[in-house]
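What follows is a short report on a single structure.
Just one protein chain is left out here, and the rest sit where they should.
The chains carry the letters A, B and C, assigned in the order they are written, with residues numbered from 1 in each.
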Amino acid sequence: MQITRLDVVLAADLADLGALMATLDHFAGVSGLSPDVAFKVQLCLDELVNNVIDHGYAPGAPGEIRLRIEHHGDRLAIEISDDAALFDPFSNPPPDLDLGVDDRPLGGLGVHLVRTLMTEARYAVDAGRNHVRLVLSLEPAS
Amino acid sequence: MQITRLDVVLAADLADLGALMATLDHFAGVSGLSPDVAFKVQLCLDELVNNVIDHGYAPGAPGEIRLRIEHHGDRLAIEISDDAALFDPFSNPPPDLDLGVDDRPLGGLGVHLVRTLMTEARYAVDAGRNHVRLVLSLEPAS
Amino acid sequence: MEITESRHRDILVIAPVGRLDSTNAPIFDQRLSTTLERGDTAIVIDLSALDYISSIGLSVLLSVAKKVRRLEGRVALAGMNDRIRSVVEISGFTRIFEIHPTVETAVAAT
Partner (left out) sequence: MEITESRHRDILVIAPVGRLDSTNAPIFDQRLSTTLERGDTAIVIDLSALDYISSIGLSVLLSVAKKVRRLEGRVALAGMNDRIRSVVEISGFTRIFEIHPTVETAVAAT
């Protein structure tokens, strides 16, 4: 069996992020995704959803995040969209990895991880909403 | 969190039917469906997938079944499609429930259960494939 | 699948646990056949630990009812939850089976 598409609506809070992680575990297990792929998908969605919770919606204000995952052949396509203030996360400069321990800021790694781990990562505004579109090419072996 | 759409491709065999039941358990749990609704959805998909396995594809021949579940508001819409010989399950006459124990045939209850438990159940041929479309209206309380 | 058995006087109480579906129903069917062959023809099927039944599970119940009738025995269903009861009703089995809320009332009704 393979789950070929999964759409989810979640509240912008940690409880729903936890439920999402459990659903991704189930999805990866059922569809026989490799542990590497399962880890990358969890991590990137964790980072992006956390950013919408932390930086997107006003603290305490209710917010909704929509997610769509499609799995066809050796390709995962993921779309995350939200209704918070428009912000392109890929407009951030990458973190300076050469800084020493005293100078490295805490944080600022989430978007860098997403960009590095995914095959494609793009931002778009569609119908006034933030949309992040990710693609992960799966190894034929996985 | 709510899973608003779930598409699945399964092989027409009991192993994948078992995986589907586990996925439906997860879906119902995550989306907070009532135990009654979860039971009805499992039962109707179990019956229809079993029929495609038992009566649709030739025994031992590989066959594929596609499934889509959509959950919006208080409505579940389910579509099951397969590529086996065209057959409208709702063309069967309903079983005669007045027969005594000796005269009741074994079997012939699956489609009757689907028709009785779902709010709508229809059959269509689309692109040469069998399509069964189900709707279940959820009680506002569930 | 787990199936538990207990005896109350000459009545055998047999309880399938969990799911009666295409995977498990053949196992339960086999167990019931063995029970009848062994000579137990007064049976209460305790469904209180059953979470799920599909049409193949219902066929197993009908099949035991047919066999018990030929053997001039007795079979009753007991302890169904509301979901299982609704499926049993939709199938018209309330006309075929003696149905009791609990094993105790089923055993006492002999």
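Annotations for the structure displayed:
Methods note: a contact is a pair of C-beta atoms (placed from the backbone, for glycine too) under 8 Å apart; a residue touches a chain by one contact, two chains touch by 3 or more.
Being a predicted model, the structure only gives us computed values, none of them experimental.
Touch, as defined at the top, links the missing chain to these shown chains in the whole complex: A. Not every partner is drawn; the one left out touches chain A at residues 14, 17-18, 21, 35-36, 39, 42-43, 46-47, 50, 95, 97-98, 100-102, 104, 106-107, 109-110, 112-113, 116-117.
As a convention for this text, only the chains that are shown with their structure count from here on.
Distance between Cα centroids is largest for the pairing of chain B with A. Measuring from the averaged C-alpha position of chain B to that of chain C gives a distance of 25 Å. Separating the CA-averaged centres of chain A and chain C is a span of 50 Å.
Distance between chain A and chain B, defined via averaged C-alpha coordinates, is recorded as 32 Å.
Looking at chain A, no residue sits in touch with two or more other chains.
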